[in-house]
Structures are given as structure tokens and as C-alpha cells.
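Shown here: the complex without one of its protein chains, the others still in place.
By letter and in written order, the chains are A, B, C and D; residue numbering begins at 1 in each of them.
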Amino acid sequence: MQLGRVTGKVVATRKLDSIANLKMLIVQPLDQDKRPMGKETVAIDTVQAGQGDTVFFVTGREASFPLPEAFNPVDATIIGIVDSID
Amino acid sequence: MQLGRVTGKVVATRKLDSIANLKMLIVQPLDQDKRPMGKETVAIDTVQAGQGDTVFFVTGREASFPLPEAFNPVDATIIGIVDSID
Amino acid sequence: MQLGRVTGKVVATRKLDSIANLKMLIVQPLDQDKRPMGKETVAIDTVQAGQGDTVFFVTGREASFPLPEAFNPVDATIIGIVDSID
Amino acid sequence: MQLGRVTGKVVATRKLDSIANLKMLIVQPLDQDKRPMGKETVAIDTVQAGQGDTVFFVTGREASFPLPEAFNPVDATIIGIVDSID
Partner (left out) sequence: MQLGRVTGKVVATRKLDSIANLKMLIVQPLDQDKRPMGKETVAIDTVQAGQGDTVFFVTGREASFPLPEAFNPVDATIIGIVDSID
């Protein structure tokens, strides 16, 4: 998983049916000190994350496991909101 | 998923049968401000994307889920066209 | 697998139910000489690793194999503590 | 998928039985203008590609789908020869 900050939202009317009802957020990966690190990604939200939230997200085949359809073509999903880093 | 811009099309007559009827586009990944970021990839089109369109695409094992054959050897697929980024 | 050092712990109360009881550590990848190399990741702990330990971790689809639920959305898991590198 | 150019061939007599009969080529990834981009990889050939050919190849779990054995430990496979890029 990676730490990240929600920095935007993607609006798309023309897309695959299977992802029609999923919220897509732009996430900037962060390091342990919450500094930007690496490339932005578009991730599905499963925890009601909002603009500016520090989150952690999972990538790859596992990213579709939390979704209603296991074979959703999704490769990045926000699965938690970070309270603090010790 | 990643944001990207369609920048070209790959023409190939000699290829695996299972991908014979798939349209292959070249996509330049973009950041949130639509600036080029990272390396171009060749992605299958499922949403009738055209040259210059801003799209988002999925990579990895999940990329073949939207295709007729689940075991298609495809690792990048365009699954939506971006209207705007908030 | 990669070598890494445990550098922190992620605290998150709002997260997916399926990962509610998993300990999430921040790991800095290391090279053979234990120098930092590449980007930090958040990994699940399965071997009671602690702050400062040199560990090795697995990434990708395989990262969820050691967990109770095979379809846990986890993409990095610590699977051993390093004694020495010859 | 990525564009690439075949730049060499790997000869190995001691290898896993399941890959004993597969041709392994070295491929240099290319950008849209056929300039080298990123790191060389060793890919299995399924389309009779030869030295200097411009090809496209698939990576990851999907790379083994075109092979006789679905559980072949292969992570990069050449699946087409490029005629032109528009």
C-alpha cells in the first residue's frame, strides 16, 4: 500500500459500464513525512475520502477485491484514511 | 488507473490471433494538470477514444477484464474518456 | 522480495473491514549494503517486526497469500526478519 | 503493452523444464518515435520476431496466456510485430 493525498476528482461520462458508479479520485503518493513522492494515480474511493485527506491505497490486481464485482477493471483503490503516522 | 492522452495508433499485421481485432492506441500518461508524466504505453481501446482525447486507462491483470476473452494477453486498456478534473 | 527497514507505523481508524486487524508498517527499501533505495511502502506485518528491524517483504498479488483471507486487498507484506546478508 | 526492438537473444542450457523450448529475446523498450526508453527486458517470442524487429510485448501475469502452459513462469512476451505507428 502507499500513503497519498487526495488532490482532485475525475469526471467522465463516457466510460465502461462496470465502473459507472465508482468515485474516481486523483491521489498524489506521499512519503512518511507526507511529502509528495512519485506519480499521481487515479484511485477508486471506498471510504468516503475527500479533497486533501491523507489516505492509503492499494494497487494492482488486489485493488478490485473491495468492489462489488471482483472482476472490475480497477488497479488502484483507496482503502483507509490515515489518522497519524508514528 | 492513470490519466493519459492518445498520441498515436499501432498498426501490426503479424500478431497473436486473440488480439487480432483489438484497436491499439499509444497513450502518453498525464499528471493532474495534463502535463506529460512517465513513459508511453500501448493500450487497447474500449470506449472509441480518438487521437488527442484525454482518457484514463487501467494496467496489469485487470486490463483484460473488459475484453471478450478474459485470458487475453493485454496489460493496458483505456476504459473512459475524461470530461474534466476538479 | 525486497529488503527494507521498518521506519514507522500507520494509524487509521477509518478503513476497510477486511484489513481492520492488520498491523500496517512503513518500510524503507534497502540495498544489499542496507542503504535506502527507492520509495517507502506501507506493508502488513506477519512476523512481529518492530521499529528499526531489517526485514524482507513481498509485493503484488502474492502479498495477500499469508493473510487469513486470500482476497484481502493487500499489496505489500513483511514475511521475514533478516539476520544477515552474506 | 510496450513498443520495443529486439536487440539480442539469451542462451541458457540450465533452466526450468517448463521454459525449455521457449525462445528468449532481449527487447529494448521504445517510445512512439522509436527512441530507446527505459530498461531492457527478456521476453518470450510467439511471433517469430528477429533481431532488429520493432515489436510490441505484454508484461505481467498476462504474459503467460499465449503459451501452451498457462502457469508458465513468464512475465514478458512478444505478441506482435509493428508495421507502422500513425
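By definition in this document, a contact is a pair of C-beta atoms (placed from the backbone, for glycine too) under 8 Å apart; a residue touches a chain by one contact, two chains touch by 3 or more.
Model, not experiment: these values are computed from the prediction.
*Asks:* Even though one chain is hidden, which residues of chain C still touch it in the full complex?
*Replies:* Touching the missing chain: residues 1-3, 29, 31-32, 37-38, 46-48, 56, 58-63, 65-66, 70, 77, 79-86.
*Asks:* Footprint of the hidden chain on chain D, which residues?
*Replies:* Within chain D, the residues that touch the unshown chain are 7-16, 18-19, 24, 26, 28, 39-43, 60-61, 63-64, 71-76.
By our rule, only the chains that are shown with their structure count from here on.
*Asks:* If you take the chains that touch chain B and keep only those that also touch chain C, what is left?
*Replies:* Under the touch definition, chain B and chain C have A as mutual neighbours.
*Asks:* What are the residues of chain C that contact at least two other chains?
*Replies:* Those would be 61.
*Asks:* Every touching chain pair, please?
*Replies:* So, checking each combination of chains, I get A-B, A-C, B-D as the touching pairs.
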